[in-house]
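Every protein chain but one is kept in place in this view of the complex.
Note that the chains are named A and B in the order they appear, and that numbering of residues resets to 1 at the start of each chain.
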Amino acid sequence: MSEQFEPRIVAFFCTWCTYTAADLAGVSRLKYAPNIRVIRVMCSGRIDPQFILEAFAHGADGVLIGGCHPGDCHYIEGNYKCLRRAHLLKRVVQDMGIEKERFRLEWISAAEGDRVKTVVNDMVAQIKAIGPLRLPSRFKQWDAEMRELEATVNHTEEMTHASQA
Amino acid sequence: MTEKKEEIRTGFYICHCGHNIGSVVDCPAVVEYVKGLPGIAVSRDYKYMCSDPGQELIAQDIREQKLNRIVVASCSPLLHEETFRKATSMGGLNPFYFQMVNIREHDSWVHTDKNAATEKAMDMARAAVARVRFHRALEKKKAPIHPDVLIVGAGIAGIHAALTLANAGKKVYLVEREPTIGGHMAMFDKTFPTLDCAACILTPKMSSVKNHPNITMWTYSEVTSVDGYVGNFTIKVRHKPRYIIEDLCVGCMACIDACVFKQKFEDEFNQGLSKRKPVYIPFPQATPQVVVIDPEQCLKLKTGKCKESCAEACDRKAIDFNQKETIEEIKVGTVIISTGFKSFDAKKLPQYGWGIYPNVYTALEIERLVNASGPTGGDVVMRDGKHPKRIGIIHCVGSRDESTNKWCSRVCCMYSLKLAHLLHEHSEAEIYNFYIDMRTPGKSYEEFYDRLLKEGVNFVRGRVAEITDWAMNKDEEDHLVIRVEDTLAGFVRRIPVDMVVLATGLEAREDAQDVRRLFNIGCGGEGFFMERHPKLAPVDTFTEGIFIAGACQGPKDIPDTVAQAGAAAAQCLALIDAGAIELEPNTAFIDEQSCSGCKSCISLCPYTAITFDAVKKKAVINEALCKGCGTCVGACPSSSIIQNLYEDDQIFTEIEEVLAHV
Partner (left out) sequence: MKFSYFPGCSLKGMGGAYETSLIAVMEALSVQLEELDDWNCCGATAYMSVDESKAFTLAARNLAIAEKKTDDLLAPCAACFLVLQKTQKYIKDYPEVGRVVRESLRAGGYDYAGSTRIRHPLDVIVNDIGLDTIKKTVKHPLKGLKIAPYYGCQVVRPYATFDHQDYPVTMDNLLKALGADVVHYPLKTKCCGGSLTGTLPEVGARLSNILIREAKRQGADLITTLCPLCFFNLDSYQDKMEGPEKITMPITYFTQLMGLAFGMPSSKLGLKRHIIPILPILKERQVAIA
């Protein structure tokens, strides 16, 4: 690979804290890595674990969730709900062979524009170090392997069938 | 799904924002790229999309090109989403058939690599174009605005806002934690740059508040809970027992004279420079003119054993030792928070000797010391009983300092000048000001500085290193020595003085974080309440209907505080007079067809908006209570809850499409 690996990170930011912090980073003209694609939700509580899995499945090398600090949720406690799901999901994701660095939950308040910068840069550097995830192509490969396996099994079954007959 | 599928005709617009976006993102390339995406009927770039011609472009295209979806790639939706929704509806389309792409704050302003930034803009545009297909026509909800207003904190900001609103005929609840209204301003002697006396301009406003038929003034009270939303807040206020029946007390102070205690407790209003009894009135013009008993100090309340001479002395039987705290519930539509500031604690910089050397004072202490109604009647006599011949005023104590507070407190240069003038006037002492930079921007402020220069006050540019009583030579003996690098003269000086004044900076109040949580607003890193936009929404917060005014938002002087208080009052009036506010229709609803009645969602809702219909065995969402966080949506195992504007289909499409680039 001659071209340097550029990780693709999907981020889910709550509108009140982290999305606003990212806006603040912009207004402050802070510079950070361009590898992140932000999807806005009203609250980190809205984030369905499937969003994260879906992102990995479609080729994300990392997923970042940004919410309000504990106790500061605009909707009282949505971020706690998010935290609960993230804890479980972290284990699931790791069981699937996805490195823990690829999934991150950060509390970033609306005033912490510089934290958006640090977290994004940090995450990009970490994922660069561990390399691409490439789930879609691995899915294809697994599908091909599965088809091959099925074909072999079918073939063997046919043979057995034939010999019995 | 039998209805005829409409043909999607999307209009895509990318904004150059002058050079803000155009200099980093290759806008024409994005336009060309988007033309190749499914469903695109129009793809254009324009210098300023938010301008009238930019908006008209969208409306016109909708009409002429029969567009039924609009995507604008420009700045943050938090800034201009409303603008473009309006443009969409101008063209005759439901405003929610619109999606915004943030390529300024999240792209051109934060990245330098033009190729990467352009690629990111394409990814985000593609995701929005795909997402907007799933948008639906929505109606905005309207919430009526209760016309009453709550104001928290009755310093000059709260007082001014209350009077403005009350004069406009609105009912105001003014809640103050201390036994009197007036805040910090009531402690000041004179105000800069005009040197008019603080009490003379404040106390008439204080009594207007007291007497205004539209103002309910609650002192010694605190807000304990806040429920509801813009237009419809339910507030609980705790009235602390002052052990005095307010309606009966006339402030004759006979009880104070009668109290068996000597004056031995620190007088908070005089910054501890004088003593008071457990029963006291904070200062002569306190409003209300009602005494208060400190339960931690009163013998009767502490031990139960006292001959109660105060109660005996009260003709009107206003003393009630059995008073308990009470909780009152009120309904208001809007809230102004004006809780003020806290002075920097000079103890945190022991090298300046406050609390170590008796003749080191904070600025607030000096305000009381030079005050005609202060502890010495305006005589500048130090703690050691002497009169100072030389006084040093040290600027930026707890301001512009990496080790304490980084910010400039904005008022200290000016109040130091004022105190220099007043101290000189009261004591004829020679005055030294030690400053880093003189900051006197404001109407007639620089002229005031000039006046002080002409009055013969000395100015030394340099941050003071320390105050010490270590004498290097005979001249320094029995003095406080100010050691400072004079950065204009270029050497270190030791200047012996008799008295030191620390120009302490302004900080957020200690409990600002609690207040912030209570009202669900934001704080900046330094602890001051955060405005919705630093320039365009300086008194708004991120919570609709809650406004901020005065030094709780950041250090500011009296003129700025009053201006902000007026602005906050005007914002309340705007809402009240509109009668109702439109709310984002981002609420959730249940798809009854697929709801299995598992009840997972019910316990998750912080607003108890979800109930269970026992007959149908389905969950039901009360739309009026739903605030649109989407927590239930994220948890529903059968995807039976749909959040408007954040539907699963919309978000999954966005995820898929931001990653679709190969």
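Assume a residue touches a chain if its C-beta (ideal position, glycine included) is under 8 Å from a C-beta of that chain, and two chains touch if they have at least 3 such contacts.
These figures come from a predicted structure and were not determined experimentally.
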{"item": "Chains in view touching the one left out", "value": "B"}
{"item": "Candidates B:272, B:350 or B:559 - the one touching the absent chain", "value": "B:350"}
{"item": "Hidden partner chain, touching residue among B:469, B:486 or B:526", "value": "B:469"}
{"item": "Contact set of chain B toward the excluded chain (per top definition)", "value": "350-351, 356, 466, 468-470"}
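Just so we're on the same page, only the chains that are shown with their structure count from here on.
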{"item": "Sites on chain B touched by chain A in the complex", "value": "76-79, 102, 104-107, 109-113, 116-117, 119-120, 123-124, 127, 516-517, 520, 522-525, 530, 542-543, 586, 604, 606-607, 627-631, 633-635, 643, 646, 648, 651-652, 654-656, 658-660"}
{"item": "In the complex with chain B, residue positions of chain A that touch it", "value": "6, 8, 10, 15-17, 19-20, 22-23, 25-27, 29-32, 34, 37-43, 45-51, 54-55, 58-60, 71-72, 74-78, 81-82, 85, 109-112, 117"}
